[in-house]
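I have a structure here, written as structure tokens, and I will follow up with some questions on it.
One protein chain omitted, others in place.
The first chain written gets the first letter, and so on, giving A and B; residue counts start at 1 in each chain.
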Amino acid sequence: MINNLYIFDKYGNLLYYDEWNRPKKGEIKQEEEQKLMYGMLISIKSFVNRLSPTDTREGFLYYKTNKYALHYLETPSGLKFVMNTDVAAMNVREFLQQLYGKVWVEYVVRDPLWEPGTEVTSSLFKSKLDDFVKQSPIFGIRNI
Amino acid sequence: MSRQNTRLDQKKVNTELLTLAYGSFVTQILHDQNLNIDEVNKNLERIGYNIGLRLIEDFLSRTAAPRCLEMRETADRIQQAFRIYLNIQPAITNWSSSSDEFSLIFENNPLIDFVELPPEFSNLRYSAIICGCIRGALEMVQQEVQCFLVQDQLKSDSCTEIRVKFIRRLEDAIPAGED
Partner (left out) sequence: MIIYGIFIVSKSGTLIFDLDYNIPRIENEKTFSYPLDLVLDYNDPKNVSVIFGQKDGISVGHVLLSVNGSSTSGHTLEDGRNIKEVLETKESYPLTLKFSRPKITTNEKISLSSVFYSLYSIASQLSPELKSSGIEILEADTFTLHCFQTKTGVKFIIISEVGVHGMDILLKKIYELYADYALKNPFYSLEMPIRCDQFDTKLQALLEQVEKTGINNL
């Protein structure tokens, strides 16, 4: 099951956020939550890099709690894709890689009206992303 | 509506269309800048740079390439990008002794088919857009480089040579208060 998705650029600007299943919400303001999320990612990155016994290449991949899993994909250009799912979801990173190529590059990077660093407001992107997420095998199944 | 179908079909667009479009684009800029060649060169480079900033995402998403940590890797990736986007395979040569500088050499530059540079435009760096594109793309992956034309077939050289020189690694911006 897919909960939600955050896309940040390398400066920490939130470029896009969407949610599909979110039982818990509204405890902190959305803007603060996004800052907290980005700050946590940066801390995890440096934590992983320092703790790793050998040289890392991709570094942080995911973490799991007892209720959800956070999957992370960072492109060499510094774009950060963060997707929360149930803990049993498989191959989420591959899914994010596809999302990057087939949806982000196609409908955001190629959109001449989109200014890099700004929030994506294109409704074409939103609907394509929604289709893409909903047709994924990860989307519907609630594993326990 | 499916853009996916048109995306990878290289046969659908004739290269000559690109060549002609680029040609009229350059001449239009020449007129807009009142034939100020230096200004035109800068413009072409900057346009390339803006293309590079976006094109890199397409490249990364297609190739799923990891971040480059040394210049030879960078050179290979640029070569791969030439194959994907221009369908040509430049040679990578003339490495500096400290391995931070190299040249891309190719003969079949698609931008310059049919082009004859008039003598009064001999300073025009017609293909500067490619240099800008490389610089913009690498900047997005934390590498600052200098990129410039060394040999130009429009100036009776036997090939096009683009020099790429590593300047420094750019650090990721990190929000205040973080390690």
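For the reader, a short list of remarks on this structure follows.
The criterion applied here is as follows: a residue touches a chain if its C-beta (ideal position, glycine included) is under 8 Å from a C-beta of that chain, and two chains touch if they have at least 3 such contacts.
Owing to the predicted nature of the structure, the values given are computational and were not obtained by experimental measurement.
Here the missing chain is touched by one residue of B:A21, B:L35, B:L69 or B:A91, and it is B:L69. The missing chain lies against subunit A, touching residues 3-4, 19, 21-25, 27-28, 33, 36-37, 40, 43-44, 47-68, 70, 84. Listed by residue number, the positions of subunit B touching the unshown chain are 69-71, 97-100, 143, 166, 168-169, 179.
The working rule: only the chains that are shown with their structure count from here on.
Averaged C-alpha coordinates put the centre of subunit A at 30 Å from the centre of subunit B. Taken together, the subunit A residues at the contact with subunit B in this complex read 10-12, 35, 38-39, 42-43, 46, 57-58, 75-79, 97, 100-102, 104-106, 109-110, 116. Touching subunit A in their complex are the following residues of subunit B: 3-4, 7, 53-54, 56-58, 60-62, 64-68, 140-142, 172-175, 177-179.
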